[in-house]
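Each remark here refers to the structure printed beneath this line.
Left out: one protein chain. Kept in place: all the others.
Every chain is named by a letter (A and B) in the order it is written, and numbering of its residues begins at 1.
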Amino acid sequence: MNTFSIATAEKNVLAVEQSPGYWSGVFRRFSEDRIALFAGFVVLILVVLALFGPWLVPADPYQSSMLKRLKPIGTEGFPLGTDELGRDMLSRLMIGARLSLFMGITPVLFAFAIGATLGIIAGHAGGWINSIIMRTIDVFYAFPSVLLAIALSGALGAGIGNALLSLTLVFVPPICRVAESVTSQIRGRDFVEAARASGANAFAIIRVHVLGNVLGPIFVYSTSLIAVSMILASGLSFLGLGVKPPEPEWGLMLNTLRTAIYTQPWVAALPGLMIFITSMSFNMLSDGLRSAMDVKQ
Amino acid sequence: MNAPILEVKHLTKHFPLKNALGAKTGQVRAVDDVSFALQKGETLGIVGESGCGKSTTARLLMQLIAPTAGDVLFEGKAVGSSELPLKEFHRQVQMVFQDSYSSLNPRLTVETSIAFGPQMHGVSARDAVVRARDLLDRVGLDPKRFAGRYPHELSGGQRQRVNIARALAVQPRIVILDEAVSALDKSVEAQVLNLLLDLKDAFDLTYLFISHDLNVVRYISDRVMVMYLGQVAELGETESIFATPLHPYSQALLASMPSMDPDHRTEAPPIAGDPPNPINPPSGCRFHTRCKFAQAACSVNAQPLLAYKANQHYVACEFFAANAHLSIASTEKAAAELTEVHA
Partner (left out) sequence: MNAVLDFNTVAASAPAAVIEHLRVTFTGGASPVRAVNDVSLTLKRGETLALIGESGSGKSVTLRSLLRLHPPKKTQISGRIEVSGRDVLAMNTSTLAAFRGRVASMIFQEPLLALDPVYSVGDQIIESIQRHIKVSRAEAHARALKLFEQVRIPSPERRLAAYPHEMSGGMRQRVMIALALACDPELLLADEPTTALDATVQIQILLLLRELQSRLGLSIIFVTHDIGAAVEVADRIAVMYAGQIVEEGDVRTIMRSPRHPYTQALLQSRAHGSLAKGSRLATIGGAPPDLANLPPGCAFAPRCNFADDGCKQSEIALVSLTPKHHARCRKTEQESPPSGGEG
């Protein structure tokens, strides 16, 4: 039998030219996409607000004053006016980023972990395992996501924990579906066949050959759900099923300010505007990521 | 003759066809009772048109799909048995696919892809990388330049060299080449064919070379197997097949090769029509619907593989001796030497 000559091989274990990897290409394409960069910048600001809000706010967001209720935008000392209890809107909006982002991102993260795992298993295994997982997921699909979130939250009872749980359950099916479809595409590629033919077991194939190819697309899809999650979480808070007053959360603020819609429409609309800006930014960011990760061949 | 390195017995694969409700509506008889043996050190070419089952045969041999019936024996040991676990078989037999891009993981560098196989068989990561770089060198790619590259940075020919290196990385004894040069440009194809010949000598390999290109198969193969609609039509030494094709299908296939001589162009198509669909193939001899020598019996009797010339040449047509292609002398001789094969 032929043995590989170690002598020549050792000689070859010198520095090899390393190509710029896939991710550096993604980064380069992303950095050329101005819209995505702008969206990323907005998201960065929101994250900074969420992390450091309490140290950045100009006034105490919980300090109410019956005398200063519903001041308009531009009032001395209250650049964005005050809410129905006379609390500083700017401070509340800033600190509201914390809970709103938390409610937007956390369920998606959990759903990503659960949905991607299920989807990758279903997609890679195929056959009856795929059928069991995917048909179960289809049952959840039968309900509109808003309705499902409300029903689950309603059944579990109000509160942040239950709202997170119900939102997670809402996002598992779509992520699982996407994961299943990208994984079964990869499974059909010859390099997975070749890996099987080289004697690798399913675990090694998933770890080396599947994950690297599917996690990116699933992640990008999941980031696009953050916006939906934020809106749903706001909706739950609006209905009294999520965050409880006096905690500042944009959906809840929108709810409590709705009585002021005729007296101070601009102030009442501000939390909605924040939700809009944030969800748009996440959407544009995930669009940008998607096109940056799309390697044309 | 020595004991064959790989033996295939009555290999059969039927893909069931199901309607939307999952009820069985028919089956694709992709491979139907195929038997042959691969001798150590030879190159066996498999030729045939789409639907003849040559690629399904490769995937069956590689154990990538489960056969409906039949056995594969490696050095006399049944593949998948306790004597020869699948993993050990996969160390001995490797495959190179047609699509050079799809068969490499786009996220992995070339050397990581090559080093993956050996690591699955217990080679340490460092040794596997050493081996990968050595193999890159052997397939004509400078490891210093190519080891760290990604598949999309390489040309089709370079990628196919990487695929060959990847197949060789577990030090197999048989390599199945499924249309491995078909997607390449002619000038690149020549380079890769030369490389395959060099590697065969260097590593003592046995090849199963599947292709639709008769010129290439003739060039590289010691023996050739002609397949038609999931069955073996003819099997024999390359020059014997190309010089005296016995099966009417082989004759038509060879005559369909474009003439390279402007003064002797092909006058009339050797056969009309397309190969039939392997779903519900014709009864009896599957070629009878297109065969110009077909007789009434051909649509009824399945044709067994007959041996001709002292077991050097097999043909699945009992009427081949009556074909005009053979001279009278060789026809008589052929008829005298006919024996049924007991596989």
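Note that contacts are C-beta pairs under 8 Å (C-beta built on N, C-alpha and C of every residue); 3 or more make two chains touch, one makes a residue touch a chain.
A quick note: this is a predicted structure, and the numbers were derived from the prediction, not measured.
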Visible contact partners (per top-of-document touch definition) of the missing chain: B
Among B:25, B:124, B:256 or B:312, residue touching the chain not depicted: B:256
Which residue of B:5, B:73, B:180 or B:214 touches the chain not shown here: B:214
Identified contact with the non-displayed chain, of B:53, B:157, B:172 or B:236: B:157
Missing-partner contacts on subunit B, residue numbers: 49-50, 155, 157-158, 185-191, 193-194, 197, 212-216, 218-220, 222, 242, 252-253, 256-263, 265-266, 268-275, 277
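Heads up, the rule we're going with is that only the chains that are shown with their structure count from here on.
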For subunit A paired with subunit B, centre-to-centre distance based on mean C-alpha positions, whole Å: 49
Residue ranges of subunit A in contact with subunit B within the complex: 1-2, 4-6, 8-10, 12-19, 21-22, 189-191, 193-201, 204, 208-209, 212-213, 295, 297
Sites on subunit B touched by subunit A in the complex: 59, 62-64, 86-88, 90-91, 94-95, 97, 99, 101-109, 111, 113, 116-117, 120-121, 129-131, 133-137, 143-150, 152-153, 163, 166-167, 169-171, 202-204
